[in-house]
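Only one protein chain is missing; all other protein chains are in place.
Going in written order, the chains are labelled A and B, and every chain counts its residues from 1.
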Amino acid sequence: MKRISSFRRTRIAGPILVVAALFTIGTAFGVASALPGAQTPMTTGTSTLVSQGKAIFLRGCSSCHGLHAEGGSIAPSLIGVGSAAVDFQVGTGRMPMADMSQQAMQKKPLYNPQETAALAAYVASLAPGPSSVTNESLAYERDGNSALGGQLFRTNCAMCHNFAGQGGALTNGKYAPSLMGVTPKIIYEAMITGPQSMPKFTDATITPQQKLSIIKWLQAANHEQNQGGASLGRVGPVTEGLLGWVLGLGLLIGAAVWLAMKAK
Amino acid sequence: MKPTQKAAGAAANYVDERTGAAKWLKKNLTKVFPDHWSFMLGEIALYSFIILLLTGTFLTFWFDPSQREVIYNGSYLPLNGLHMSAAYDSTLRLSFDVRGGLLMRQIHHWSALIFMSAIVAHLFRVFFTGAFRKPREFNWLIGVGLLTFGIVEGFLGYSLPDDLLSGTGIRIAEAILQAIPVVGSYLSFFAFGGAFPGTAFIPRIFIVHVLLLPGLFLALITIHLMLVWYQKHTQYPGPGRTEKNVVGYPLMPVYMAKAGGFFFVVFGVTAFLGAVASINPIWLVGPYTPGQISAGSQPDWYMGWLDGLVRAAPPLETHAFGHTISWNILIPGLILPGILFTGMALYPFIESWFTGDKREHHLLDRPRNAPNRTALGVTSIVFILITIVNGGNDIIATHFHLTINGIMWFTRVGLFVIPPIAFVVTKRVCLSLQRSDRDLVLHGRETGRLVMMPNGEMLEVHEPLSDAKKWTLTQHQRPEALAAPLPASATVGLKGKLRARMNRAHATQIPAPTLTDLKELGEGHH
Partner (left out) sequence: MSNQIERFEDPGLPAHVHRNADSDPLAAKRAERQVAILFMLSALGTVLTIAAYIYVKSDKYVYLPIMGSTNLQQILLGLGLTASTLFIGLGAIQWAKKLMPDQEEIAERHEFRSKEVDRDELVAAFKERGGSAGLGRRSLIKRSLGLSLGLVGLSPLVLLRDTGPLPKKFFTTTDWTAGTRLLLDPAGTPIKASDLEVGAVAQVLPELPAGTERTLENTGKDAVLLIRLRPEDFNLDPQKLSWTYQGIIAFSKICTHMGCAVALYEQQTHHLLCPCHQSTFDVTRGAKVIFGPAARPLPQLAITVDADGYLVAVQPFTVPIGPSFWERNSSNG
């Protein structure tokens, strides 16, 4: 079994190497624009961007991901992860990691959008992979259907991110983050790259248009007005029970104490 | 005579000539009720029940208890066009297309939570003050019954809207049914009218939720209140309060105004919660389908302990002779709750068995003066609290940066370790409080004022307690207050030894100071 899989790996690895060698930044751009609504930031001086990115990579990333992004004992290979993964990880500040904790946390990005784009261009130049997108390129308002999106969300996302996208617990301290306030492009890139614990949702299993539906539903959930008063975090009965005891019974016991107190 | 008085007199005459109610009413209008905030906890539960009946009736005008599949086209757009059950569809409609419908739904749900927490708080009050003792054992049993049915009733209500969360809850209830040895799969099929989820379950639990159980509640609450009325309320110890009397305010007019007014306060507070805090926003949760699930799926709090127990259970199953027994479901889901509730129901009889105390009690214990009972109560509460924490471990984990595995292990170990510690600590705290009462009676209250004696010594002035206070702190001191010495014949055998052991444990207390102690102390000083 091992031999078969390693054989297969070499068979796949061959073309990948060839492709990696052949693919210029221009063809990478072509692949990127073939994906729905995708655009790459590389409009001018792409090769400069790649070399800029490589410089940043060698300075800031290579100690973990290896000099040629081939990965190491503590960090995965970045060959073939595409510019979308870089845009997601670096653009949300998850990479570079602050410490080797269970999970890379979202924080203030270390690199500015220019540097992030350069890094993305460099990683995309290594091998083809999912390309980053922009908020403007995702016409979710036009192409999405929020009812369908809600159904897809509940089938594919709610088990980790909670029914209202508030996030939830995973094993051993890992967690699925809240999706509130997350921009459409970051959600899109997360779905196509499967960052960290999150699995990938390929365009074959959830079509680009269905992804836009999910985003449309999430944007609606983001702006969901409170129909019945304070939302209590939208995490279900735990906060409700707490409020019932503390505020509900608390106020009533307060009233009972007042009732039984002798008047002056 | 004013015309209104005349009319009232005529009406009273009319009724009395047909019922002879005047005598009864005359006696009961002056019935005395002791005043204490903790006596209102049961009333909160009672009034919540009335609110539940009122709001629940309102909801039934629009709710369609059917699992027939429909396509939603109401005013909540993010669900438009989806397939769902008529139950879910009608709940959405009564929330969004009926003015005040959502408010009523929220008041109903908040009221259910308050109903259950008031029952539990009332139970604590009755337990810790020993109000369950003779002659009130029947009312204790009825109370345990009301708590049990309340949990079931709440769960059914939570299940009715057929949203993703409630469907998940029903799925788990089905798994518990299915796990019952020998008949489980049959019971499941009978309950659901076939395969889960089917189309029979929601109509069936609807009628149980709106007719059968409320009827049972009405009957039990009526008996509960009639017994309170007939046996007269217990009272806290204090000057002038004895086992033979009851001191308080008369029904007419004080208690009518207070209790009647309190109903409106309970309604107002519940309505306030319904107005300002969202509860069970089913439109966000989505319709139920067995293939979907949300992170952080929990039951309401009164089931949370059960869920926490089930989560903490070890992965035990017996596979033998072609049959499977799921201990991982049966133990936390049925056996342990069964033991807990049976033990709770029988506690008054168990306590009177080992204390040998068959007297009537109308004066309540201060919890510190019955250290063993208080410790047992705190132990149970701590046990349940740990399970409730585990029932919400995913929410706690994400909000306090803990791990679900860590909380689970804490629970698994803590359930065995922490309650016994709580027992010992509580008992010691009670005894310390008794000691401090003793000091207070013998030495008076510290005033914080310092005086310098002629010899230069600094002393804090202690102010002696009032006679009323002294009496309140020492009245429980009767030779056999907590447990009567058992006759030798009653302590033979294993059962007898256990009884003797519990008797001794229960009798532990610090001797309350007497006037003699105080006098001796006084003589020593001078």
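Criterion: a residue touches a chain if its C-beta (ideal position, glycine included) is under 8 Å from a C-beta of that chain, and two chains touch if they have at least 3 such contacts.
These numbers were taken from a predicted model, which means no experiment stands behind them.
Contact with the chain that does not appear here is found for just one residue of B:Val417, B:Val461 or B:Leu515, B:Leu515. Checked against the full complex, the one of A:Ser51, A:Ser137 or A:Thr155 touching the unshown chain is A:Thr155. Checked against the full complex, the candidates B:Val208, B:Val247 or B:Leu402 give a single residue touching the omitted chain, namely B:Val247. Although one chain is not drawn, the whole complex shows that of B:Ser90, B:Ser159 or B:Ser188 it is B:Ser188 that touches it. Residues of subunit A in touch with the missing chain: 1-2, 4-6, 8, 148, 151-152, 155-156, 159-160, 168, 170-171, 174, 176, 194, 196-202, 204-205, 207, 210, 225-231, 255, 258-259, 261-264.
Looking at subunit B, the residues touching the absent chain are 30-32, 96, 99-100, 102-103, 106-107, 135, 168, 171-172, 174-176, 178-186, 188-198, 200, 231-232, 239-240, 242-250, 253-255, 257-258, 260-269, 271-272, 274-276, 288-297, 307, 310-317, 319, 322-326, 328-329, 332, 360, 362, 393-394, 404-405, 408, 441, 467-468, 470-471, 474-475, 477, 514-516, 519.
Here is the rule we use: only the chains that are shown with their structure count from here on.
In terms of their C-alpha centroids, the spacing between subunit A and subunit B amounts to 45 Å.
Chain contact summary for the complex, subunit A toward subunit B: residues 146-147, 150-151, 154-155, 158-164, 166-169, 171-173, 175-176, 217, 220-221, 224, 226-232, 234-245, 247-249, 251-253, 255-257, 259-260.
By the touch criterion stated above, subunit B contacts subunit A in their complex at residues 35-41, 44, 77-82, 95-96, 102-103, 106, 109-110, 113-114, 117-118, 121, 164-165, 258, 261-262, 265-266, 269-270, 272-281, 283-286, 291-302, 304, 392-398, 401-406.
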